[in-house]
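All protein chains but one are shown in place.
Right, chain A next:
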Amino acid sequence: MQKKKVNLVSFLGKYGIVVVLIVLIVFFSVTSKQFLAVSNIINILRQVAVVGIMSVGMTMVLITGGIDLSVGSVAGVACVSTALLMNKGLPWAAAVLLVLIVSCALGGINGFCINALSIPPLITTLGMMTALRGTAYLLTGGLPVFGFPKDILFLGKGSVAGIPVPVIIMAVIFVIGILFMDKTRYGVYIYGVGGNEEATRLSGINVKKIKYLVYMASATLAGLAGIVLLARVNSGQPKAGDGYEMDVITAVVLGGVSISGGEGSMPFVIIGVLFMGVLSNGMVMLNIQDYTQQVVKGIALLLAVAFDRYMQNKKAKQVE
């Protein structure tokens, strides 16, 4: 009897979000006929792709014990600057490459402020979030950018074998992210920095390098997400990606990544991302109005964290 209870606790502690996701899917498929249609499932995946791409970088940042609020604004800058560069005559591939490099450099600025100037990540990326959003508006004079060649649009609207390209990009990024975190030494270092920075330093590891790495990865992926956004809406919107940082953090935290660092796993972040997508989509299907949806999402985040804490406490007590 006792033993069974332990297993249930550790099972729910680990797979709680999966169970909740399944319950949610069952609920929506009962209440809405179209929910489980293949076209809708693909639709959900397409909707979560941008947040999904960003969440891989955010997961790495959060596991080091940091946070990156600038991802939405980096996406915005990437979105408009890709459009502008193409309007200047650059081929789309060159524009994309250049924007990814610039995004990576923006992450480098985050890393520099955190490492060299000792500004806490929250403040650093808050400052960058504001400054870069302003930059996006400055670059375009506040107006959306149109008129660029259409060949970039397949990144947002195209599909291969029925699967939308953004979904493929997200899947590839997740696979790389999972391999990186689980199979390379940098993955271990990222957990180590978040778990115990001093012990990591005393193990002969360059902690600053790891921090540069995660913020640069996060910004690069945010840049990629911005490009996908551009291709999806067919215009360089300076407000693109606005507020996405919160959706991304919510998804990552729902996926069980600890906001205090050191804990979390990339595959579960996929579940967190899907959870957000299913929730939004299902609520749309049920004609729940937009404002209510926001309330539900916010509460979902709080419940997820409360549940996680509760399980952690229970687990800790049992181990004692």
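The working rule: a contact is a pair of C-beta atoms (placed from the backbone, for glycine too) under 8 Å apart; a residue touches a chain by one contact, two chains touch by 3 or more; residues count from 1.
As a convention for this text, contacts and distances are computed from a predicted model.
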Listed names "Dihydroorotase", "RNA polymerase sigma-E factor", "Ribose transport system ATP-binding protein" or "Carbohydrate ABC transporter membrane protein 2 (CUT1 family)", matching UniProt entry of the absent chain: "Ribose transport system ATP-binding protein"
Full-complex contact with the absent chain, from A:34, A:130 or A:203: A:203
Touch list for chain A against the chain that is not drawn: 2-3, 5-6, 179, 183-185, 188-189, 191-192, 194-196, 198-206, 262-263, 318-320
